[in-house]
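The structure that follows is given in the form of structure tokens.
Only one protein chain is missing from this complex, and each of the others stays in its spot.
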């Protein structure tokens, strides 16, 4: 990290960037109100920091040791505007601010009617963002892969439903990009691009999706440690895109015997990650537990753990959902969840009770 | 499970028990208000249920498939008084009732002064039960093993401090029984016997401790699935002791890289276990995270997840604690935690706000 | 699975395929010496098997329950030519036959000189296939990502070195395809496309790479169970490509404390997988252990466990390797490993000692 003097000139900045490129690294320039900071993308150990410290206009240089420096609180403090948590604004929704955000919708988009009926329902229940899978990652090639599997035309049609449902009910929409070839199409219709758990390690997908400039919701892989999760979020940040919403969705369960939950929702990752990065983090108790009857409790616990929001699979009739019905709540249940979560959040925000 | 007729005689009951013993199994007799139920301890598949159904006084027989039948809700429903959650009363404290219970104290008892000072502090902070380790399970034989390692006399002295601190500040006390030879000594001084995570699979210790008739707090092993956890709790129940407090304290973390939490606190296990058994379950976020700065959030999340209480390591000066100082909160922090948890619990108990 | 009569006509076959498509599934036709078998790609539960059984030319229909039916031994038995293990021939090398196959080379291609010197050395040591990473998947965006990260031209140059080194030393070559955009380029130069552990769940990459028609080496994800591993190999098979080499490379280690091996090499997966599928499986003890001093023992154990080959990182001077030097063996060590493995394999092949 290179911090420029407050009175440094654009030419001095340009020279520093030029020299960084010569060292084989890329620059990430943050121009804050008071100072300009340059993050180095690449192996800092290959850089002669003494050389850079001596360049005109350079105030000081610092080496950040973590593999996720661009999204670290340390870097955020210096690069201006990120002294606190980053709030990501999408349409009328602020993610990472004082109010918790609720993302809801069906696991998979099945039809226009299904989607609009659910969109209306979740809006009434108090949700802020509409989700719906069109390109579904599945463990078996023989399972339903989402409407996106039906070809370009079908995929586009489903994406348009999603976009219009969002417009009609005034909610930004989010859907998953499962492969590189879907990025352009999805980015045309969705407000937030979701990268699923199974793709967390897919650095090519992360980098290419990041370049579309839209916010990205990145789910933690179920086998990934926290350091890896943040290190792969850094692949997005390294493309100049800091609109990253982290999402904890459960890790591999431990032990023998019958599984009572599909995954183990790692709620302590929420405050642990908040100490490391300024990015917002939410949880997905639907996939995290795989059980509709646990979603209420685990949503409340998510907010009590300090998360910025909850992602919940909801349907007017979970039994008829083609995918993941067993973990999908009804619209009434969704309303209860949102109400309880909001009350817990108020309790936990110092000074908010007076308002 | 054998359900006796309401008008069955003691002689008929005795005969059934006699025949069960002849089959090589043991009986667990629950005499409820309306009916008497006999649980079978042993392999039910070796039993000829048709034979028992035909015995005089027998109303019906049922086979329960889970390995934890005596503590199951199914068995509880039939055996009277356990139609709802079991509330375990220890002194002036009710565990499993409407109010959450807070167990606090030092990781290890170090001196009389240290213990009494902490006991006074946690009482003021609102805690209900005093904890303090005297026989410490440790990963290295070369580490401090608790005052109990200093011989019989030292162990007895430390146990007496614990007992008196509890009496003085009017709190029941709990401490760990690490080996079979410590059971008698500990049971003389403690109100609740703790069996630690590393001993969850130690069926001989479980059975012998159970026979003392005192409540037992059983911690889940960090490598155990939920089914195993309940199956080993059943070892206690099979000795006729149903005063079992389950405790989730974190499972092995997943993934590569630096560990941000010592274990992964599995909060979804709380509601999942509550569907299976009538026994109360609490959490230990101190061991579960290993980080003092995460204990507040994870205590709140524990209560939001529906747990009956929280176990927290607290000290007037965590830095000077010999063991686990990095996960020990101050007495002020403890007060904040208890206050916030109680407010969350009130929020989540339907109809309690009006009171 | 639909088995046609031996005297069925092409028209009858065409009609069956047409009806399968009408059901929303795809067909996988295997014309063996004696019979034609049609595998169904998609959800078989949506198919009316009775209807198909009644079509002219159909001998019988069978439902295969596993999510990896096309690569299953059961399907192989019926679809002809796969009654035994599948042998994949690449140039002068047979993978899955009587002789174990050794794939060796540097972790990353660093220069033409480095690559050719290693290629010559591994050939002398007895290796059959040359490996070398050009697109390197890395946990940190700030680490060296392989020469492929230097742009199209650099990538092509490195791929040409690999191709020519293979031609010069008469070995097929293998290198990793990390993202969809690299498939065409890599397929032009490599004989086998490697899909790395982190991409095992990347179904879009698997399907697209499969369509190039070249053999694919698929590594098991370090968090994947065996069923998932085989289910994702099925994504390749579903594109009509059965030239799949499975590779076990270690799963997440269990437990606390210092890590002695980078991963846990799951050697029992070798015979377990061989019971399920006709595809060959090899192991990668370099990544599996992360320790040069364990590669000899674990290579021998790999062959003793019954694997069809070993993949080993080798270098004339491991200390100077930019990536993974600590797990890379010298060329002399490689020779020892190959010799010992071949002797163990001879021992274990019934009747081979007499030859």
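Every chain is named by a letter (A, B and C) in the order it is written, and numbering of its residues begins at 1.
Operating definition for what follows: a contact is a pair of C-beta atoms (placed from the backbone, for glycine too) under 8 Å apart; a residue touches a chain by one contact, two chains touch by 3 or more.
Remember, it's a predicted structure, so these values are computed and weren't measured experimentally.
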Just name the one of C:13, C:162 or C:303 that touches the chain not displayed here. C:303
Which one touches the absent chain: B:88, B:101, B:115 or B:205? B:205
Contacting the left-out chain in the complete assembly, out of C:204, C:228 or C:284: C:228
Hey, which of C:36, C:289, C:308 or C:328 is the one touching the hidden chain? C:289
Considering the whole complex, not just the chains shown, which residues of chain A touch the missing one? 139, 223, 252, 254-257
For chain B, which residues touch the unseen chain? 40-44, 67, 69, 137-144, 178-182, 198-199, 201-205, 208, 221-224, 228, 231-232, 234-235, 238, 252
Interface residues of chain C toward the undisplayed chain are 222-228, 231, 251-261, 264-273, 275-276, 285, 288-289, 291, 293-294, 297-298, 300-306, 340, 343-344, 347-348
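Everything below uses one rule, namely that only the chains that are shown with their structure count from here on.
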Taking each chain's centre as the mean of its CA atoms, chain B sits from chain C at a distance in Å of 49
How many angstrom between the C-alpha centroids of chain C and chain A? 33
Approximately how many whole Å separate the CA-defined centres of chain A and chain B? 38
Would you pick out the residues of chain C that each touch at least 2 other chains? 139, 223, 252
